[in-house]
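My structure is below; once you've seen it, I'll send some questions.
The complex appears here without one of its protein chains, the remainder shown in place.
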Amino acid sequence: MTDSNKDIVIIIGKLVLISVIASALLAVTFVPTNEQLKKNYAEARTSTLAEVMPSAAEFEAIYGDTVINDEGDKEILYYRAKDGSGNLVGYAFFRKQVGAQGLIEVAGGVDSSFNAITGIGIMAHTETPGLGSKIADDPFKSQFTNVKVADLSLSKSGGAIDSITGATISSQAVIDALNEQVGDIKVAEA
Amino acid sequence: MTFTISAPPHKKENITFKKIMWAKVLALMPVVLLSVYLFGLPAIGLVAASIFAAIATEAAIQKAFGQKITIADGHAVLIGLMVAMIIPPEVPLWIPMIGTVFAVGIGKHAFGGIGSYIFNPVLAAWIFLSLAWGSIMAPASYPQTSVLFELVLENGAGVMAGVSPFFILLAGAVLIFRRYIEWRIPVAFFVTTVLLAFLLGDSLSYVVLGVVVFGVLFIATDTSTSPTTKNGRVIYGIVCGVLVVVYGHFANYVDGTFYGLFLANCVASLIDNNTLPASYGTETFLQRKYRSIVSKMPFKDRLEVFLDD
Amino acid sequence: MSLTTLIIQAMATLGGLGLVIGIMLIAASRMFKVETNPLVEEVVEILPGANCGACGYAGCADFAEKVVAEDAPLDGCPVGGFDTAKAIGAIIGQEVSESEKEYPYVRCGGGIRCVDRFDYVGIEDCTAVIMLSDGEKGCNYGCMGRGTCVRACPFGAISIDENRLPSVNKNLCTSCGLCLAACPNDILMFAKDSERVHVQCNSHDKGKAVKAVCEVGCIGCKICEKNCPEDAIKVTNFLAEIDQDKCTACGICVEKCPQNCIEMR
Amino acid sequence: MTNVYVMEKIPEKIIIPLKQHDGCLCTPLVSKGDMVAMGQKIGECECYDSASIHSSVCGEVISIEEAANPNGTKVNSVIIQPTEDVECVDFTPVKDVSASKLVDVIKDAGIVEHYGTPTHKVLKPEGKQIDTVLINATSSEWIGGHYDTSAQYAFQMIGALKLLMKAAGASKGAVVLRNDDLESISAFDHLRVDGKLLTVAPLMGKRKLSYYFKDQGSDIIVVSQERIYGQKILDLLTYNLTGRRVSFCCDPTDVGVAICGVKSAKALYDAVHEGRPYIETVVSVSGKVNSPKKILVKIGTPFKDVIDACGGYMGDTGKLIANGAVTGVAQYTDDVPVTKMTTSITVLSADEVIRDVSIDCTHCARCVDVCPVDLIPSRITAFADQGRFDECRQMNILNCVECGRCSAVCPSKIHLLQLIRYAKNSIENAYEDLSSKESPANLKLGCGCSGGN
Amino acid sequence: MVADASLFQIFMDGVFIKNFLIIQFLGLCSFVGVTKDTKSAAGMSGAVIFVMTLAATVSFLIYNFVLVPLKLEFLDLISFIVVIAALVQLVEFVVRKNVPSLYRSLGIYLPLITTNCAVLGVVLLNVLNEYSFIQSVVFGASAGLGYALVMLMMSGIRERTTLVNVPSSMRGLPHAFLIATMLSMAFVNYFGVIPL
């Protein structure tokens, strides 16, 4: 082996070595953070569910047919909310909807007779900070508490929800998400 | 006897920047009067506040940076007036004032003052205001021209610039006739818009609206923000036309005009740099290409068309 | 999946990637080796290599090329800063000289004290005035104060003062000499800070002619020459000149000059 | 025919610059105290690019010193105090008009084009061959001489053209008139030359002279075209008339075209037929003088005396301009003499002087619209102002004919033409010391001649 | 912006609505560095369009066919950056070898792209938005076009501003940012105007 070829091997060796160390480090970080991530996700979902449906004590997941991961878990369509004594008090759900900038993940609850929304939450969104991002703020969210499903539209089209100034699209998206999902559940439960 | 020495020419046309500015101000007066008739006192307040803020900003900036104070040249007044004309008259007075402070301070002086700005300060101010306080800036009504008389006095206009397409056109025509503004840009613009609106099957609402006419005659022709070459100005007019139609097709009338023109401002320099004319005897791009091909041919096969002797 | 498998898979993937890329880069750099100016290479080595484009050129290599070709300033790389500039200088042989800095000195004291022959309207530029009619000052040698030098200075070091004469801000001046080259009347001259006594005039006109147009011009009366204890002043062709090597800055000439045109800085 | 007055009063002193052309300075042949006769040669130079200088009066040389010249510089001049009695050297018509002799006659008679080049150099440039001679009569300022009738004018011009062609060895010649100069057009129309009837052909569209030579079947033609203003119109004129493009660093003679003025044509005519050297010329005096007129004066007469002969200044004088208010040179003193290059004197009153302060260019493009050679004056001057002369060149600054229209229409009152001249001057200087690396203009382009285009 | 977005939407997104330079602030270093004249801006833009499209393609393949099957999604960032760096190098070598004329006009801009966050941005956004293969490629190309559009506008403007006078303290970057402010104002509105 010539000198320069030896150099090459050393260089490549170092490169590979660093790659290997890097990937090991990453993998080591990945495992606990991924756990935490899943925990966060689950926590966020449970706490949001409790928030949108304060009267419920327990949520029963309704699964769809689609398998979403290798563990064979099925997709969750929505939840049946039950009070302490196991009576059905309503339905809670998560839904992704296209907003002005990207996907908005809305959480919501509706009473068992599909009359009124019990509350909503925003899980994730990428709307413009200061404009559409206000959908995640209380003044907007609180408008939905106990609003009639029939009134679930923007005030300028005769509904009960005041849109966020400068963010009609985002506001409409939240409303659409609720309306559509409530409709879907209605069909599924019927 | 002390004579004066200067380079030729020793006789010049009696035209100054100041004159052009004041002429534009004067030309807009009929429209302002009409809007006072339509909108009442708020219109006067708006114009006054706007012009006052423009002059004050200009004076303050020039004083602060030790420049010569050039309020008398009428540019600040014109900016103030034009800003006032494109915002809804019912806004609180601080809106036009902040708008003109932005126009004069950022739009004009931060770029270097007269002749150095690349984006029309009036447009910049309007967009700033719309982005900052959009709901306040939305006009209360939109024109729906149905009878011919409304071209003279448009009842549905939401902003002062929209009250009378006819009078603005007249003002523009006078200024063009006096050579105070460019004719190529408006002509190219109107031809393009009419053609495109026709092709898209839209009504002529893009062209006969006061705001559009105002935008083209008074904003698109702003000399600092439009190309200087002859062909460049025609192309610029066409670009303005296309953009105004594209925006106008999707958005409301005010947004369509102003965003279209503003985007045209962005490409004006590019147009200008790429339409430099060939001076006499020098070759245009095509001629040069032709020659470079010809020069590779054997001499006897050449067909010389450029020199006739 | 267990942690170990994960780690091993990760290591294998990235290690493989590293291997492929390492081999590829080495192979490619061998295969496509192009001849380059070794100086450029050396400069590239010194440069930060951020390829950020902050210098205004397309990356460090481009900048290096331009520096070596002397199209770009040594200190053009804002990332590297002064040290890099010095290092580049060392490579391409442009030593930062340690000698005393020189600044332009204005060899004219006339300004508003020198009469104007006519009234000029036009661009503010000395050369332009000269093109029209040999300059507006009564004195053919005088500074016209229209600031060609001001415009020539890329560092904004010169300004025209209240006497309509240029004044140089030494903090900003980099001794580039562009102003000297630009002045159509050769008014400016480099002088070291330690050279303290200067004749503030450039006129070779006869005394009478000078007196007729300028309050402070050198009339060639030789009083300074006679009074200088060091023999440092010579009047040639109606203009006093100071031999800076001999001058001890005693200030006698400054005092004696009837026209007050010798200045002590 | 425009009336030309002859200046009768002999001025107190006559200032004859020893250089009234572009080229070498002549050495004086007289010294202080000498008496000179009218027509006597007083300055000469061996150099090919110079023309002899003659005394236009009879008198005593009182000094030889630097004196102000209407082109703005100071030039070594012979100052003569005229005497009452007029003594004249013998003027003998030239018999031998062979081509080679003619050139010497022209040089000896000191004939110079109004734009500065000695006429013999235009006709017989070293190392170049002229095939077409043009007499440019498109400016009214260049009447040049005193004629009794317009027919005489036309006749003399054609005669001069033939002489010029002969001197140059050119086969073709043309007189170029101005479209709206109907008087001259009618004078030339139906003139018989060598048995052929001349018609004045207006230049149309893209047709060039070669077409008209063929069309009229004649080597001598008269055409008319629009007036082109400007100091440096030679190249444009050549291009317009012949379609030949003059590269940078070159002049029309490089493409075989010699352009002469009416003045030099008349001077040549006189030199051959009467033997008179170039010692008097017609200048038109206009503006704020009491009786503006065209006046025949001796070369060397100070402006002051010319103006006195026109009734003196009217009111407060602000500007004194040689060679026209559009492209002329402003004078700082009226002690400058009329030279061979002087065509007119304009006086402006103090309140006619333009003192507007320039503001920044507003890119209004009015200058672009008026430029006769399709330049972008606003851009060129912005480059010029920043010393970016190389870019000025790329923007074809050298095509500028210096007509000044851009300056005239600029609402920002920018001194466009001055900036353009400034840049052109810098470009020329940069070429002079091309070798020196310090050239601030940092020009990178070569001369247009060698490279061609 | 979402998995079912039409190609037209993605295109408008890339060119205007989410313009990388002036709306998303990606690739600003070259935006202020290489826009002093139109020629280099055009060269840089050409190189970026090419590399962005290629990077979008290659990274899609790596992500979906190597990382996802192996559950190594957490290695996305590190493998993308390494791949981009290698890609840029490779492109440079290939172009230099086979199309020397193109290399001369474009090659010097290639190294700049490695550290251009716009390229990495495209790749990461593709993953984030869960674009399909075609969508990824279209997004890569249109982001490149949007980049080119703004680079050309900016260089045109900056060429012109050398002719005018800019206040001394504004010269250089502040002025460039001011121009960027205005360009951004012109583009930001596409949010409101073009209904998607």
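Structure notes:
We just call them A, B, C, D and E in the order they show up, numbering each chain from 1.
The definition used in the following text is that a contact is a pair of C-beta atoms (placed from the backbone, for glycine too) under 8 Å apart; a residue touches a chain by one contact, two chains touch by 3 or more.
To be clear about the criterion, contacts and distances are computed from a predicted model.
The listed options are "Dihydroxyacetone kinase subunit DhaK", "Nickel import system ATP-binding protein NikD", "ABC transporter permease" or "Ion-translocating oxidoreductase complex subunit E", and the UniProt record of the chain not shown names that protein "Ion-translocating oxidoreductase complex subunit E". When the whole complex is considered, the residue among B:Ile71, B:Leu93, B:Leu131 or B:Val191 that touches the unshown chain is B:Leu131.
Touch with the chain omitted from the figure is made, among E:Leu26, E:Val51, E:Leu67 or E:Val138, by E:Leu26. Touch with the hidden chain on the side of subunit E covers residues 22-29, 32, 74-75, 77-78, 81-82, 85-86, 114-117, 120-121, 124-125, 128, 168-178, 180-182, 184-185, 188. Interface with the hidden chain, as seen from subunit B, comprises residues 106, 110, 128, 131-134, 136. Annotation for subunit C: contacts to the undisplayed chain at residues 18, 21-22, 25-26, 29, 48-50, 52, 54, 78-81, 84, 156, 169-172.
Everything that follows uses one rule, which is that only the chains that are shown with their structure count from here on.
Nearest to the global CA centroid, when each chain is reduced to the mean of its CA atoms, is chain B. We define each chain's centre as the mean of its Cα atoms; on that basis subunit B and subunit C are separated by 43 Å. Touching of two or more other chains is recorded for residues 329-332, 353-355, 360-361, 379, 415, 418, 421 of subunit D.
Among all residues of subunit C, those that touch two or more other chains are 6, 10, 13-14, 17-18, 21, 118, 121-123, 128, 132-133.
Of all residues in subunit A, only 8, 11-12, 15-16, 18-20, 22-24, 26-28, 30-31 touch subunit C in the complex they form.
The residues of subunit E lying in touch with subunit B in their complex are 38, 152-153, 155-157, 159-161, 164-167, 170, 175, 178-179, 181-183, 185-189, 192-195. Residues of subunit B touching subunit D in their complex: 1-13, 15-17, 19-20, 70, 73, 112-116, 179, 182, 223-224, 226-230, 233, 276-283, 307-309.
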